[in-house]
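Taking it in order: structure first as structure tokens, then the write-up.
Here the complex is missing a single protein chain, while all its other protein chains stay put.
Presenting chain A:
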Amino acid sequence: ADMRSRAEVDATLQTAKLNPEELLPTVHCLSFGPQAGGGECCLLQLEPGLCAELEAGHSLVIRGEKDEHAVLCSKDKTYDMKIADTSNMLLFVPGCKTPEELNTDPVSCNIIHSQIAGFSHNYWELRRCRPKLKKLRKLLLEDPYDGPDSQKDETSTFSKYTTEDLLSVIQASEEEILHQLQVIDACKIEGYWRILDFDYEMKLLNHVTQLIDSESWPLSKVPLCACLEELGSLEPREMIEHILVSYGRKYVDAGEVFFEMREDKICRAIGQMLLQNAVKFNLSEFEEVWQQSVPEGMTTRLDQLQGLALVDKSSRPETIFLLKVEDLPEDNQERFNSLFGIREKWTEVDITPYIQDLCAEKQTVGALLTKYARSSMLNGVKVYNSRRPVS
């Protein structure tokens, strides 16, 4: 393509009746580059912080399978992506200087030929969202680890996932994924992330609690070395340490590693173990058996079962049944539909453990209830029910 000359530019200025003395000396002659119409470039509007991350050399990754809405992940955050249309034409121009730049750093020549790299009528908009982590647990539960004596690992045809594998299929940032792996007590076995089979996990926990009891160790000071020594013949040492890490708080005292056992978590797990065995239980019978089943020195409380079990106060006698929040849908509307399908009217106290995880940054449970539920009074108590007609 012929490049415009300064003479041609000046002639155009004259025809346009613009006074060159009122203009900065440098002109940009804009033309469309060879790739301009190809549509290979697109624009992404950056939320605060992302620009700085890019300039620092960090990556942003777009994640999503064909059937999922794509999300953008920075190192530690996840964003929904949405197309924003504009009626205007947006041209992206490399090497185009602003008046400020021209004034502070004047170019020697007075003509710059700038090629427009691309143009668009739309751009991607970002909105911070909750990382989509339900899939993580689902994938790891495809093949839970049930010990070295497991019959199945030889013939297992299920996928096992490394960190890299998870990064490529989970719509969340790396930090969010690693944090969630910790929350769900996943562990790395032979380079793969695994969740323990619940029965195996309880077997391991039982070894530890029995040992604590027989050695009369205080629950707040369980020595790692002694555990590994005593139990190392029964189970792999990594598994013993893993169960201590999952159910205790690690600390060092006089150079030795100890664990302060977590009463609430242990009671909760034993509660789950008991509740799994039937559809529902007589509440007072359950509470009695439960207290008897936990280690000496631990006290059971119903609030330890938040998000795990639900008490039915309307039945006579009162009953309790297993309801795990992690088994419920991840999408807000679907979650509420599911909860209202289980029970028509909920008090805020009962429903909170089952919707807490839906709260976006700075969003409250109250705000969620206002949006997705309708409130009314029942026997002097405020209850929430579905906004939709119940079929």
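Note that contacts are C-beta pairs under 8 Å (C-beta built on N, C-alpha and C of every residue); 3 or more make two chains touch, one makes a residue touch a chain; residues count from 1.
Rule of thumb we're sticking to: contacts and distances are computed from a predicted model.
Undergrad: Since a chain is absent, check the UniProt entry for it and pick the matching name: "CTF8 protein", "Proteasome subunit beta", "Immediate early response gene 5-like protein" or "Hemoglobin subunit rho".
TA: "CTF8 protein"
Undergrad: Which of these touches the unseen chain: A:35, A:182 or A:347?
TA: Candidates A:35, A:182 or A:347; residue touching the omitted chain: A:35.
Undergrad: Of the residues in chain A, which ones touch the absent chain?
TA: 1, 4, 9, 12-13, 15-18, 22-24, 26-48, 50-51, 53-62, 64, 66-71, 81, 83, 87-100, 102, 114, 116-119, 122-124
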